[in-house]
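Removed from the display is one protein chain of the complex; every other protein chain stays in position.
Moving on, here comes subunit A:
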Amino acid sequence: MATQTPARPRPDREEGPRGAAPRVRRRLFGIGLWMPATVAVLLCGLAWTAVAEDQPYLLPPLREVGTVLVEDPGLFLGNAWSTLRIALLGVSFGAGTAFVLSLVMSEVPVVRRAIMPLAVVLNVTPVVALAPALVVAFGFGMAPKVIVTAIITFFPVLINMTTGLRSVPVPVLHVFSTLHASRLEVLLRLRVPSSLPYALAALRVVFPLSIVGAVVAEFVAAGSSSGLGTMIRTSAATARLEYVYAAIACLAAMGVLMLALITVLERRLLFWHESQQ
């Protein structure tokens, strides 16, 4: 890693004099960072347990949720993978289409004027309402679920990329113009790299959305056999709340992992950008 990028500043680079005093302060600061969140989580857990002891039909005891997860991790991993696959496929189709379209739209104004209203209408349409129709059309397989996820993730990427491709400082454009750079050169060497922060900001929104899309699609596709969304639906129908919450915990973990992935990507790709300094 270090050999690839020797000149890159580390985000945690040290400033000021090194020594015992700052180190102690940093450790204390670290505690200050983690303590409030830990206390909050513990308090929530206690409240949860208090409710669960009293009324197990409201919330399952945390112990049972944990037991379910530990006893059959394969079940959850398999279903999580099934949902994750839909989410990732949906993102690649949705975001990929949006990316290509945004490039075309930035170069051909007619296309932008033609597509933008459609995209806005598609965005304000609750996609959940489309899902049953898609299931009728495409069956209980992956196709309708991937389509729902793709539609949900399409718009944020399109809007952000359109903004990003346009947000090029005028002086830089002037430098390219005096060099008589072609439109393709301006697009590839200037507009696309400039839009990278916008693209990653869109992915930060779109990755968690893709899980929402996949789960909603699984809810709607009554005949589907796998996925955390399906598991939540069937377990809730038989009042096995510990499975419902275990599946929800898996979904939350997937969301956190996705955000972590985006954060790592941003650190690597946007080391030059204001947001990382």
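Keep this in mind: contacts are C-beta pairs under 8 Å (C-beta built on N, C-alpha and C of every residue); 3 or more make two chains touch, one makes a residue touch a chain; residues count from 1.
By definition in this document, contacts and distances are computed from a predicted model.
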Unshown chain, UniProt name, "ABC transporter ATP-binding protein", "Rod shape-determining protein MreD", "Multidrug resistance protein MdtN" or "Carbon-monoxide dehydrogenase, large subunit"?
-> "ABC transporter ATP-binding protein"
Which of A:76, A:155, A:176 or A:198 touches the missing chain? It is A:176
Missing-chain contact among A:75, A:119 or A:196 belongs to A:196
Positions on subunit A contacted by the hidden chain, ascending | 6-7, 9, 169, 171-172, 174-182, 185, 189-190, 193, 196, 271-274, 277
